[in-house]
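All protein chains but one are shown at their positions in the complex.
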Amino acid sequence: MAEVTYLEAIRQGLYEEMERDPSVFCMGEDIGAYGGAFKVTDGLLERFGADRVIDTPISETGFVGAAAGAAHMGMRPVCEMQFIDFLSCAYSILTNYVATARYRAFLPCPMVVRGPSGGYVRGGPFHSQNPEAAFLHTPGLKIVYPSTASDAKGMIKSAVRDDDCVLFFEHKYLYRRIKEELPEGDHVVPIGKARLAREGKDLSIITYAATVWKSLEAAEQLEREDGLSVEVLDLRSLLPMDDEAIVATVKKTSRVLIVHEDTATGGIAGEITARINELAFEWLDAPVRRVAAHDVPLPYAPQLEDFVLPQTPDIVRAARWLAAY
Amino acid sequence: MAEVTYLEAIRQGLYEEMERDPSVFCMGEDIGAYGGAFKVTDGLLERFGADRVIDTPISETGFVGAAAGAAHMGMRPVCEMQFIDFLSCAYSILTNYVATARYRAFLPCPMVVRGPSGGYVRGGPFHSQNPEAAFLHTPGLKIVYPSTASDAKGMIKSAVRDDDCVLFFEHKYLYRRIKEELPEGDHVVPIGKARLAREGKDLSIITYAATVWKSLEAAEQLEREDGLSVEVLDLRSLLPMDDEAIVATVKKTSRVLIVHEDTATGGIAGEITARINELAFEWLDAPVRRVAAHDVPLPYAPQLEDFVLPQTPDIVRAARWLAAY
Amino acid sequence: MAVTSALASDPAARPGLSRDQLLDLYYWMRLTRSLEERLVNLYRQTKVVGGLFRSLGQEACAVGSAYALRREDVLSPLIRNLGSMLVKGATPLEVLKQYMAKGDSPTRGRELNIHFGDVVDRNFVGQISHLGDMVPVMAGVTLSFKLRQEPRVGLVYVGDGATSTGAFHEGINFAAVQRCPLVVVVENNRYAYSTPIAKQCAAERLADKAAGYGIPGVRADGNDVVAAYQVTRDAVARARRGEGVTLVELLTYRRKGHAEHDNQSYVVAGEIDRWARENDPLDRYVQRLTGSDGIATAELQAIDTRVLAEIDEATDIAERSAPPEPRDCLTGVYADPPAAPALWYREGVQSAVDRHERPASWGTHDG
Partner (left out) sequence: MAVTSALASDPAARPGLSRDQLLDLYYWMRLTRSLEERLVNLYRQTKVVGGLFRSLGQEACAVGSAYALRREDVLSPLIRNLGSMLVKGATPLEVLKQYMAKGDSPTRGRELNIHFGDVVDRNFVGQISHLGDMVPVMAGVTLSFKLRQEPRVGLVYVGDGATSTGAFHEGINFAAVQRCPLVVVVENNRYAYSTPIAKQCAAERLADKAAGYGIPGVRADGNDVVAAYQVTRDAVARARRGEGVTLVELLTYRRKGHAEHDNQSYVVAGEIDRWARENDPLDRYVQRLTGSDGIATAELQAIDTRVLAEIDEATDIAERSAPPEPRDCLTGVYADPPAAPALWYREGVQSAVDRHERPASWGTHDG
């Protein structure tokens, strides 16, 4: 079988789910004839027609809200944010209406909101955001963020089938940079389970999305240069979070580095640290440390973006510090 | 001097700042003739006129955005959210436009967004929210949340004078339930400094807003019944956070309970735990634990709300566990 | 597309309603008013949890418009639409239990007052507090009708104040472009909380917003139940014919405060009295029924009696209902998992605490 990019994997997942279930349909800006700003939905219009691949006005609240209404009526809408930075424009309706629908009104709201996230692409402050942390304290939402093509496909399929609203983050840096052969058949990856991206015994890196790859790079370098055996846990599901997998790796290595691309303060690393503290405090031989972006809006110039975002050498340096602690 | 409620203290602070500086003005729904849903701005229209106390359409993005524009031009707007639950409607413009203005465009944006937050009042899921955590990973914003009348006055005055955007959370449960004599004169409480609400040596409770009072109640009970000496740190400024004060109390007691009213997952306790881990890990004799709301939308019926939100006996129980650890 | 204007309150116009239907409208308006009066009593007895929101003077608006829908059509009410919900099948018992936050109320005590719905049988969607949000939601509800070619229609209410929200704008525009079978009823009751319409919108006619969305905008006397019915019926028919969205502005007046605690000090002296005296929707309708329609006063009084009996009975049952079980608050955030665990510090949650206790291998590690 041919290798498939992360982007193509998402498209395949959407395609298969739309084939399988006529209640699945897509909405978003420029997703039809144009195939989406990144071409994720390319070809869907031709196959499924304009009723199931709907170009919307520039109205993130409008079409996310419409998705909720359609979902109440038995449809399974998938909304694309042209860039995930515009998810903020649907923040209120997502956190207030969608997230609470089942709880307060027993209204099912099976829907997916997906879109390209993240930096490392010279996109500047409004095309590079990592907004996942803003949704973490909203019960009723699920949040997933795959880092491999295989997970991208398997999790978009799970997201579409989930009976609640799933925010599906895609890292645009990975769209065309990674590829792999995908499992055959109806490949579904469950929401809520982390993935052990690399086994190790001296130190654990807990991470997700693009920094999984940076962490793996760092792990190799640490193995090569320091003889350190570094485990890398790819969370991939942020809400719910896989406490079991987190606890397992902490108990195994007793030293934890959390790496994410979002800014340090208020990022998801805080929650992970709290859970480790609560669930495996006694196993810690060193403080849980964070490698994350500096607390500034993400600037545009390569020199600035590179400084602000966490890089592989940063992870190496932090891991060495932690190993020597 | 007479005792003044938390609500009245905020009003006094606003009044004094409007007297002092003609560039200060207020905007919000029903804040003029009606004096605001909770009457915080009562009397301001009479004193300062309709140009400085502006009743707006129901357009949180509209008037928060307008505040930013006016702030660029040298004004100092104060926006009221009728309930802080509607802050979500201005989420995008606050986090994208306002928070980044100085950084990306060197545009000053001195403004305050304030409003009644929090539960314990049978307000149901949309009149009881605690949205502060959603703004914690937005560099460029400041977040304050006083728990006493004196801080409410001193911090609203600081917020108005601050050269950046300050989100000023007010706990509606405290509005009329607490009162105290206020310091005379131009009483200003700096942003960024925590307040030691109670000294102790066996265990620290780090908290803010209404749960400061529940923690103090618990501390008294623990002293009385268990002979435990509990320190209570009222953060009052959430962004920036007072690392020094946090580290000081951790080093003093080595046992930390974080208490907040927001849901546990993704709440601010995570960030606090991460900081303690990073800055004072070696001083910890027990895991940092959280007492927070259950991860559900806040229900309306008293029986349900009481179960979901953290209560004084919960804090007592958690503190005993921690002390015995 | 032109904005058509119809202040269609000509009482001589054929309403297209049978005698029974005319009496139906009276029943629903009376039920709305009397049920709210009962709620006021319960509120004063502090049996209502939280606030009480009235629609006094707006009953015709709510009842007349909702009466234009079929059972399979979906309605999205707002806080002044108790009458619409009753017409659509909500019962006084449900409403009373909601207001008293009972365990067997439609939301099991999770949401307040008339924030509840039923999309399985009677087809109305529970509102949330955030104004405007129901417009995009109903755009989506009706989009699904269009996609599945079901002959169903949706109706969503917004207040004059809510027309200022971005959500209203995005939702109605989306529905207009998609030609969803949706009727948007703007209940212009002249106030949003304390804010008069002039501070909400510089347009004199909210129906004029329609032109900007390329849809027809019509206006009617919202205190004339038949006019409200007619104008909505026409918009519903248009939607059902696949011709898309209509904006209907109903002119009315909010005679009570935003909620019971609001003393309406901001209202010009005499305004409320004038509306009560000259333009009460029930009084006007009674006059019409007993006048041109030739209905006997006694027949209306019989309805009043029936209404009170129904409310009495519902009140008895509602008051006897139990409050919710506290632990029910943990269920149903997600389909899966079906319930959240109680937190570790909560009494009777020993197991969770146990899981976190210091391990037997204190100071060593089993990993």
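Each chain carries a letter (A, B and C) given by its place in the written order, and its residues are counted from 1.
Rule of thumb we're sticking to: a contact is a pair of C-beta atoms (placed from the backbone, for glycine too) under 8 Å apart; a residue touches a chain by one contact, two chains touch by 3 or more.
Just so it is clear, the structure is predicted and the values come from calculations on it, not from any experiment.
All shown chains touched by the missing chain in the whole complex, by label: A, B, C.
In the complete complex, the hidden chain is touched by one of C:L39, C:V87, C:A167 or C:V267, namely C:A167.
Within the complete assembly, residues 1, 3, 164-170, 173-174, 176-177, 179, 198-204, 206, 208-215, 244 of chain C touch the chain that is not shown. Within chain A, the residues in touch with the undisplayed chain are 29-30, 32-34, 37, 55-59, 61-62, 82-83, 85-86, 88-89, 122-127, 264, 287, 289, 291-292, 294-297, 299-308, 310, 313-315, 317-318, 321, 325. Residues of chain B that touch the chain left out of view are 25, 51-52, 54, 56-57, 59-75, 77, 92-93, 96-97, 100, 102-108, 139-140, 142, 162-164, 240, 248, 250-254, 278-279, 281-283, 285.
By definition in this document, only the chains that are shown with their structure count from here on.
Using mean Cα coordinates as chain centres, the one most removed from chain A is C. Computed from the mean C-alpha positions, the centre of chain A lies at a distance of 30 Å from the centre of chain B. Taking the mean of the C-alpha atoms as each chain's centre, chain A and chain C sit 38 Å apart. Of all residues in chain C, those touching 2 or more other chains are 107, 110-111, 115, 128-130, 166-167, 333, 340, 344, 356, 358, listed in ascending order.
Each of residues 92, 96, 100, 103-104, 139-140, 278, 282 in chain A touches at least two other chains.
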